[in-house]
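With one protein chain removed, the remaining protein chains of the complex are shown where they sit.
Chain lettering (A and B) follows the sequence in which the chains are written, and residue indices restart at 1 in each chain.
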Amino acid sequence: MLPIEWDRGPNGHVNHADVLAFVKSGLTATDPLEGASEGDVVAAIAKGAKVIEAEYHAPFLSHAPMEPQNATARVSADLVEIWAPTQNIEATLNLAAKAAGVDIGKVKVHPVMAGGGFGRRGGQLEYVPQAVELSMRMGKPVQVIWSREEDIRHDYYRPISSAKFKAAFDAQNNPIAWDTRIAGQSIMSTVNPEALKKGTDLGFLVCFTDNPYDVPNRRVDFGMRNTHVPVGYWRSVNHSQNGYFRECFVDEMAEAAGMDPYQFRRKLLANSPKQLACMDAAAKAAGWGRSLPQGVFQGIAQVDGYGSYVASVVEASVRPDGHPKVHRVVAAIDCGHVVNPDTVKAQTEGAVAWALSAALYGEITIKNGGVEQGNYHDYPMVKMAEMPVVEVVLVPSYDFWGGVGEPGAPPVTPALLNAMYKATGRRIRNLPIVKDSQPRSAD
Amino acid sequence: MITLTINEQKHEVEVDPSTPLLWVLRDKLAMTGTKFGCGIAQCGACTVHINGMAARACVTPVSMVTDAKITTIEGLSTDGSHPVQAAWVAHEVPQCGYCQPGMMMAAAALLTQKPNPTDADIDAAITNICRCGTYPRVRAAIHSIAKT
Partner (left out) sequence: MNFALNRRLFLQASTVAGGGFMLGFALPGNEAEAAAAPEVNAWIVIQPDDTVIVRVAHSEMGQGAFTALPMMVAEELNADWAKVKPEFINPTEHVQRNRVWGGTATVGSRAVRTSHEYLRKAGASAREMLIAAAAQQWKVPASEVRAEKSVLTHTPTGRTLSYGKVASAASRMPAPKDVALKPHTEWTILGTPKSRVEIPDKVMGKPVFAIDVRLPDMLFAAIEHSPAFGGKLKSFDEKAVAKMPGVRAVVALADSAVAVVADSYFEASRA
């Protein structure tokens, strides 16, 4: 092996505990960035007959698409040719032209399909200039391939983030206030630092700035904590974090109010007809409340995002060692107009696997300034044996055009955690599940 | 010089005997249907058949398979007519498709050994990773072949 000496740089001493402490300090920061506010949340909480609080956490995650990062360049005197998986052909073009020092008129980007992308290949395509530079150096075509370890260790990760909630109820158990603090790393800190100079990154607060649940006094703000770890977009990125935080806490609110979690949501979504219709469709298709085999429980969640509405019911049991078995996922999606129905179903099915891999196993941790994980053995994925039956119900409302690649993912994790709570009586508020689950005492 | 029998054809290659079969296929023989995903036998994107059994080419030294009959995705059929390929098209299994050659080779080997696999057989035999999440369709496609 080539002996290489590295200067690990200014963050070479940073470990995961440091990152966590820094991010979580955003939960108690006294100078948060403003998000959205309605009513007077502080006064309402002070008046509450009952107040509940909870803290949640979501880790950094890698994309790890099956086709590793790679690029092939053939540079001749009058033409730069490039082949590379990309979600952004103009970025490929511009990076290749810049690396070769030529006008884009001398660059030919060959069309290829990408073996997955999931947000990894949207613009940070370092492998493109690497291939161009090496082809120029060698005077021959060069194919650059990042090993899986280089891929996982040099990704642009889903940001790390935490949430802290407070909700207050009146004497009749009606929710009267909901306060949310999000702490974590803005994607803009990596992909567009200039944008941050204008203030906050409201994209980090989705699911809360557009929270459909009717609670009279609400507030969300942001303890931004940008670490040295590069972050980026990731299939259903901020919705995957905030959807999980919100929908798990809504279940906690339902319990505090003494209501069934589906009926509690219905009550608070009375003025959000699309969310309501979608959730009703999922509940109906799943048979919410039906009699299930012993040990199997249902959880529900609904999240709108990417222009579409999705509600999921998860049926799961929990093994004695605390690990869940997901039996069935029923997802209802309203993407407005349906272009190709089978594609909508396929994407929604795939989103279930995407979400489950993250929920069960996904975590990137930092040691000495770099990533500890390196391949699928220490950054594992759900495989066939853990994949539930997935039923997708299309409930198009034909008055808008929504996305379908991502919105299927966010409701899966909270619906699973809500089902697990029914099985164990213990809330999981840290992901991945393998880290936070506990062996069950004998039933 | 190493002689390999791949898809019923003999190939002579000049490589270090420790070279994994995957890289002989991809870099020496330009048979790129067999994919590189992890290099450590975790993902199954490199699955081929060695004497009819599914094997992970990324950890199979080429010296171990000189006497074996090797089949790759290119040899499953020349026209897409293998039942697994036909079922994969009918069920629209692939999404990005990168893992699917390995997935199909694993499925074809399973069906040879167990023409009517149970769900548990499928769970045990198909340990490939698909990041797009095509697993439900892989399962349905395998069952559809078993029924025919």
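Criterion: a residue touches a chain if its C-beta (ideal position, glycine included) is under 8 Å from a C-beta of that chain, and two chains touch if they have at least 3 such contacts.
Bear in mind the structure is a predicted one, so any value in this text is a computation, not a measurement.
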In the full assembly, spell out which visible chains the left-out chain is touching.
A, B
Among the options A:Ile45, A:Ala64 or A:Leu134, which residue touches the chain absent from this view?
A:Leu134
Among B:Met53, B:Val89 or B:Ala140, which one is in touch with the chain left out?
B:Val89
The one of A:Asn70, A:Asn226, A:Ser240 or A:Gln302 in touch with the missing chain is A:Asn70
Just checking the interface: what residues of subunit A touch the absent partner chain?
1-12, 67-68, 70-72, 74, 83-93, 104-105, 107-117, 119, 122-123, 127, 130-131, 133-134, 137-138, 140-147, 150, 153-154, 228-230, 233, 306-308, 337-343, 346-347, 350, 368-370, 398, 401-407
Applying the definition given at the start, please give the residues of subunit B touching the unseen chain.
16, 19-20, 23, 26-28, 30, 32-36, 39, 72-74, 76, 80, 85, 88-89, 92-98, 100-101, 104, 132
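By definition in this document, only the chains that are shown with their structure count from here on.
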Roughly how far is subunit A from subunit B, going centre to centre by Cα mean, in whole Å?
32
Contact set on subunit B toward subunit A in their complex:
35-40, 42-43, 45, 92, 95-99, 122-124, 126-139
Given the complex with subunit B, which residues does subunit A contribute to the contact?
64-68, 113-118, 145, 147-148, 342, 346-347, 349-354, 357, 375-377, 381-385, 387, 389-390
